[in-house]
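Some chains have been omitted; the remaining ones sit where they do in the full complex.
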Amino acid sequence: MQTMEFSAEQIAGLINGRIIGDGKTVITGVSPIENGQQGHLSFVGQSRFSNHIDTTECAVLIVSENLLETRDYKPVIIAVEDAYISFQVLMNLYQEMQGRKTGIEEGSFFHDTAQVGEGVYIGAFTYVSEKAKIGDNTQIFPHVYIGKGVKIGKNCKIDSGARIYDYCIVGDNCVIHSNTVVGGDGFGFQPTADGFKKIPQLGNVIIEDDVEIGSNCSIDRATIGSTIIGKGTKIDNLIQIAHNVKIGQHNVIASQAGIAGSTIIGDWNQIGGQVGIVGHIKIGNQVKIQAQSGVNSSAKDGETLYGSPAINYSDYRRNYVHFRNFTDIVKRINDLENKKSE
Amino acid sequence: MQTMEFSAEQIAGLINGRIIGDGKTVITGVSPIENGQQGHLSFVGQSRFSNHIDTTECAVLIVSENLLETRDYKPVIIAVEDAYISFQVLMNLYQEMQGRKTGIEEGSFFHDTAQVGEGVYIGAFTYVSEKAKIGDNTQIFPHVYIGKGVKIGKNCKIDSGARIYDYCIVGDNCVIHSNTVVGGDGFGFQPTADGFKKIPQLGNVIIEDDVEIGSNCSIDRATIGSTIIGKGTKIDNLIQIAHNVKIGQHNVIASQAGIAGSTIIGDWNQIGGQVGIVGHIKIGNQVKIQAQSGVNSSAKDGETLYGSPAINYSDYRRNYVHFRNFTDIVKRINDLENKKSE
């Protein structure tokens, strides 16, 4: 864990809190309340965690005012209106305090014709190809591959081992985690009697602003045109986005999901873990797809889907209850037949 | 997107087409016809896309002769017998024009005892271990790891971040995409009372000619002997091939599928996305396995499978229709029972 050293007073100052106890008490880390560690900071924002206030090993707790009584507590208390929000504010401040890396580290490969903005970090062993452009304050960690003519916007973070292939475009404020591959060839082959002949994959990938993509994802380039990940969409780890897929804004896609070629996805959808979506269909807006579902036909706005192939969520659940009782159901049919033949 | 500059005349010359309009018109990119962009080239090969001919923003269209009338068109037309095929020919020519990289880039690690053929490219930060051999005209991009005694054939392309471990063999004309791991240890452990004891994984992986493997795949080495990917087989992204699996020729395996240890797969099979195949079984030839299926027993030539566990495709579909109506079916049984007891 990261080491940090702050006094209760300092913390209270940042989140405008009221101290109960010794404001000089110093914390050296943060813990979840269920597993508080000595000398750490944690928070209690819901009454179901209130029992931890008196038993925690933590030195300092941020607690919502409405959960407090007028008495002394073992840990130092920082009373605030909403402990959860205050804790988030604090963690964001803390992360900002860590600062950004800047500068081009020795041992990176940087083509003469590549351009970088101000305040950029390029880690050792990162390879930046010809005519690539990297925007202000973007951090590119070690071992990244940036292909020809790639454009990356401002304030991005590209983690170690990510690969961004030729002519792909990344917007502002994007995060791409380790070992994710953006712009690999789409899986396109022409069957012939002698075998499969590769169809050239000449398009690119466009990642709009405020997108986050987890680790070990594969986002393939379009055959022609662009594979698109829309503004604000968040993609977890180990996810497959095939060629020519177009994903709209503010979608959340959980780990190990896969979306096949040319499918179009709207805005504000929630796609569960290990979901598969076939190619060439349309998913509307605000659709929820349960984990492990297999979607093989288009979905309208607001639908909730489940199963493989996926159907309406409630129907699947109800039918699955019958599936669980299938042996009993068959017995009932046996009984009916037996009575009939009597 | 890549920038390109060709006149309609140049393009017509390459594909033996007839120009309708101004042959000097220059295109600067290619677009899919549904989303044609100004100054771009596209194609219309099917009548259902004919309506785009008059409305497209594209500057130049390749169109099949049978879709054309004798009149003027807004875009410049290049008339050919089959627009789809001509477009593919063109895209292949274009890709060849891009050329190959050659030479050993400064900053790569190349063991004294490793050998390379002619016209090879080795990117910066690529590591080539002792006694590795790399065939003529093969391109190995930056950040690749090539283990001891690895043999790679001619005309291959190994993308940034691929790892090819000790003693693995790759044939001619293979493509291995970014961050794919060839020859990691198989998952073999001996259970003991104290825990699991690793079984040494001393075999290798053999990848035959004309194989393409997508990004972020894991192809494990055999415990002893070889894991084999047969000639012409195409493997998409994020796929697991376990130790001692043997895959025949000209198979197509879609994204996120997994094949467990020692399973043997024949030729010309189609394995859908997210399919799981258990270990120690045999899949014949020309078998089709629908996406998300779980195959837990051997399959004969020509079968089509679906479901988890997988059964005959048509049976699964028919039974799943009943599953969707399960609540109605149970009502019918209730009715029968009620009438009975009347």
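In this document, chain identifiers A and B correspond to the written order of the chains, with residue numbering beginning at 1 in each.
Heads up, the rule we're going with is that a contact is a pair of C-beta atoms (placed from the backbone, for glycine too) under 8 Å apart; a residue touches a chain by one contact, two chains touch by 3 or more.
All values derive from a computational prediction rather than experimental measurement.
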{"item": "Given 2 visible subunits, total identical subunits the whole complex contains", "value": "3"}
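Definition applied: only the chains that are shown with their structure count from here on.
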{"item": "Between chain A and chain B, centroid-to-centroid distance (C-alpha), Å", "value": "26"}
{"item": "Partner chain B, residues of chain A touching it in the complex", "value": "107, 109, 125, 127, 143, 145, 149, 161, 163, 165-167, 179, 181, 184-185, 187, 189-190, 195-196, 198-200, 202-204, 216-218, 220, 222-226, 238, 240, 242, 244, 256, 258, 260, 274, 276, 278, 292, 294, 296, 308-309, 311, 315, 318-319, 322-323, 329, 332-333, 336, 339"}
{"item": "In the complex with chain A, residue positions of chain B that touch it", "value": "1-3, 30-32, 35, 42, 88, 91-92, 94-95, 105, 107, 123-125, 141-143, 159-161, 175, 177-179, 210, 212, 214-216, 231-232, 234, 236-238, 249-250, 252, 254-256, 273-274, 291-292, 308, 320, 323-324, 326-327, 329-330, 333, 336-337, 340"}
